[in-house]
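Omission of a single protein chain aside, the complex is shown with its protein chains in their original locations.
Chains: A and B, in written order; residue numbering restarts at 1 for each.
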Amino acid sequence: MGAADSSPAAPALLCLDNVMRRLLAFFLIAAVSLASAPSKADPVDDAVAALSSGSFDSVHEGVDELVASGSPRAAAIIGALQNGKLYFRPDHTLYIKQDDGTYVGALTGTPIDAGNVKPVRVNNTIRGAMDAALGALRLFSPETAARMTAAEAVFHAADPSALPALTKALEKETDPAVKTRMEQARAAVILASAESAEADRLAAVSVLRVRGDIDARGFLASLSDQPPAVAEAIAGALTAIDRAAQLWSVAQSIYYGLSLGSVLLLAAAGLAITFGVMGVINMAHGEMVMIGAYTTFAVQQFMHAHTPGMYGASLLFAVPLAFMVSGSIGIVIERTLIRWLYGRPLETLLATWGLSLVLQQAVRSIFGANNQDVDTPAWMSGATALGGLTLTWNRMYIILFSAVVLAGLMAALRYTSLGLRMRAVTQNRRMAAAMGIRTPWIDALTFGLGSGIAGMAGVALSQIDNVSPNLGQSYIIDSFMVVVFGGVGNLWGTTLGALTLGIVNKFLEPVAGAVVAKIVVLVLLILFIQRRPRGMFPLKGRAVES
Amino acid sequence: MKLDRTAYLTLGLTIGIPLVLALLNQATPAGSALHVPTYVVALAGKYLCFAMLALAVDLVWGFAGILSLGHAAFFALGGYAMGMYLMRQIGARGVYGNAELPDFMVFLGWHELPWYWQGSQWFPFAVLMALIVPGALAMGFGWLAFRSRVTGVYLSIITQALTYALLLAFFRNDMGFGGNNGMTDFKDILGFNIQADSTRSALLVLSALCLCAQYLVARFVVRSRFGKVLIAVRDTESRTRFLGYRPEAYKLVVWTLSAVMAGIGGALYVPQVGIINPSEFAPGNSIEAVIWVAVGGRGTLSGAILGAVAVNFGKTWFTGVLPDYWLYALGALFIFVTLFLPKGIMGLFAKRPGKPVAILEAAK
Partner (left out) sequence: MTEAETLPGDTLLYLDGVTVSFDGFRALNALSLVLEKGEMRAVIGPNGAGKTTMMDVVTGKTRPDSGKVMFGLDTDLTKLDEPAIAALGIGRKFQKPTVFEPHTVWDNILLALAGDRKPRFSLWAKETAEERARIESVLETVRMKDQRHRLGGDLSHGQKQWLEIGMLLAQEPQLLLVDEPVAGMTDAETEQTAELLREINKTRSVVVVEHDMAFVRALDVKVTVLHEGSVLSEGSIDHVSADPRVVEVYLGR
């Protein structure tokens, strides 16, 4: 018998709990047995004999010895024992019962006629032993995933007695990911052990510092009684990990801020254009966004019912449709209401507010007052991790979408003749009219364009927020803020304003809560207005003064 | 001060009708044909408080050209000041029976009154706060805004954002003002049972008196030289600068006065409706106040009172008969008034077509 006595009652181990004791014992055994290049026969036979003896103590011993033997069948046998599928005969042979009721030889794994067998029985002590045994064995499991989990378990346990086994496993390990995990486990074990050399400790701290996650940090922080150089290294590692975490958190906030900002941009761009060209603030602008969101809902309802196969493309249909619906409503509003109030911006404000009430109530009557569900198509769901960042796909697409729309809008303003005429009217209406530009027509188209973009904003919004008749109201004030902050001189101002407000909002949220964040933004804006009463990029020149 | 026909009419109706209502409520028995039910008294009181808010809005909009979309904030702040006093008066009669703390604080697990509730058990203090808090906020905000020469639409948007921020703030439970439930279940005011019809009648008459006082004060201001400067500022602000005036100083004075007026309206409103909650800060409320003034006739003062009473009466009627359509009606009212009735109802009575009545009077 080459296996060491696996009595668990050694005094030094009394303070560890049962499983830990078991784990420790098995590592010792496994290490010794592996180091001594065991032959299969003897220890395994002893193990089998013990397992088939019928008494709890011998079964217990048998389990220990089986692990120590390093036999490739050990895991299968112990697994069978765990599931109550291990049987024995008085002639000291073991059998494993299969799902179909037949038996295979425990050592051979081949089907065999078992004859009169009795189950090997276990008690709680043995159960604990089996758990620990399997854990240890899995470090050598042929399956990569199992080895990975085992390495991680060892890392969390950080039991110094695991070192020899780990070292052996590391030598054999070929998969780089598992190898890293094992090295990290090894580092933890080294730091937890009282006997490690200082050089080894320092190296271990570096390994954990590179790992850098919350578990590594927690572990490093919990260490005590380290030599001064090591303690210093640990402190340094903690600082480095914290700083990295902070940077990732900042990056995450920026990401959320960008996505919020891009939605605000879409919502506010139309407002800025309308205000720039016509000098009117449309209080019903939020409702244009809301109508865009409801258009998305309607498209999805329609597709659900009639063309379920194309459902994934629902947004692709919703975007142009929302543009047209909101845009046409915008043109109608301009022709029937706004143009009669030309030159009276404050009255226009009031009239459009009344209009917003009517529109909200109309949507409420048609669709009901409650939130409606708008689905996110499969290709837009999910997230991807980038370092410490979680990038959700829906927000990513929204950011891209906004960028595309913005680029398109700027191009339209810059390069099309309509854009040229709009800019002319923005800068000097009377002169533009005198040059033959039909300003009423430009007004109608501008209003339509602004409302159409708002509609598209609604499509984007439906993906990240609730769709209800009050949707417009929640975003209108933010849109106003963007316009006030960014000025109406050009779309870059609107972009800058939207992104800044989005990011500032998202930075303040985790610190102070969403409400206080909004209040702070407002106060900052009022103070900002002191310096720039017309926003960051105001229109300049004499003609604008009027 | 000289009073003209419009002023006499306004004062007469403003004091007369409430007096009659109150008398008929108190002096006649319940079954009599002449009896005015208590709910009418309460309703009338509410209308008069709204009229004070409208007057405040007209002062800054009709005469200084500032379209405030957040004036209900000052109204609400005055209301909360009074609400705090009324909450303290409940004493141990609340659900939790705590003599010191209002119910909502007990519910939150608080053990003592926050510092800003100190003093709220005294009526004079509550009145003072109803004047000072809106006034101070207005002064601070106005100083910042007018000094930086923010005007027109930008200013209106900022006022809307202000009331919206207050809405969000007062919704928070940890602000200590009752959170989204606000304050309610008031028992008595100055020792009188708040639900008693005698109390209600008294509050109605008090509101009428306050409204009249505010009307006279506003009238005095707009007809003085100060008012003339204000109108000049409204007309061509930059020109007044070249004449040596500081428009921001004038605007600040009238803005602060207007906020205090609104605050008084709010303080009288809360005991009469029996509740104050953050929804009073909603931007929609402020914008509605603007439409009252527009309907009545902007820049006429009497028009503000007329508009407030008329529109709210219409709202009461509408929401009783066709509740789902009220918002349509309100929205349509906005559109109709701005398109077809820019001078409001008072404009229909102007001596010279196209000139607001108050300016006419000032020109004599």
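Heads up, the rule we're going with is that a contact is a pair of C-beta atoms (placed from the backbone, for glycine too) under 8 Å apart; a residue touches a chain by one contact, two chains touch by 3 or more.
The model shown is predicted, which means the values in this text are computed figures rather than measured ones.
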Among B:A7, B:A126, B:I231 or B:L327, choose the residue that contacts the chain missing from this document, as touch is defined above. B:I231
Across B:V95, B:A213, B:A249 or B:L322, the one contacting the chain not displayed is B:A249
Residues belonging to chain B that touch the chain removed from view: 221, 224-226, 228-229, 231-232, 235-236, 238-246, 249-250, 253, 359, 363
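By definition in this document, only the chains that are shown with their structure count from here on.
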Which integer distance in Å separates the CA centroid of chain A from that of chain B? 49
Chain B residues within the chain A interface of the complex: 67, 69, 141, 144-145, 147-154, 156-158, 160-162, 164-165, 168-169, 171-172, 283, 287, 290-291, 294, 324, 327-328, 330-335, 337-339, 342
Applying the document's contact rule, which stretches of chain A touch chain B when the two form their complex? 275, 279, 281, 337, 340-341, 344-351, 353-358, 360-362, 365, 477, 480-481, 483-484, 515-516, 518-519, 522-523, 525-527, 529-531, 533-534
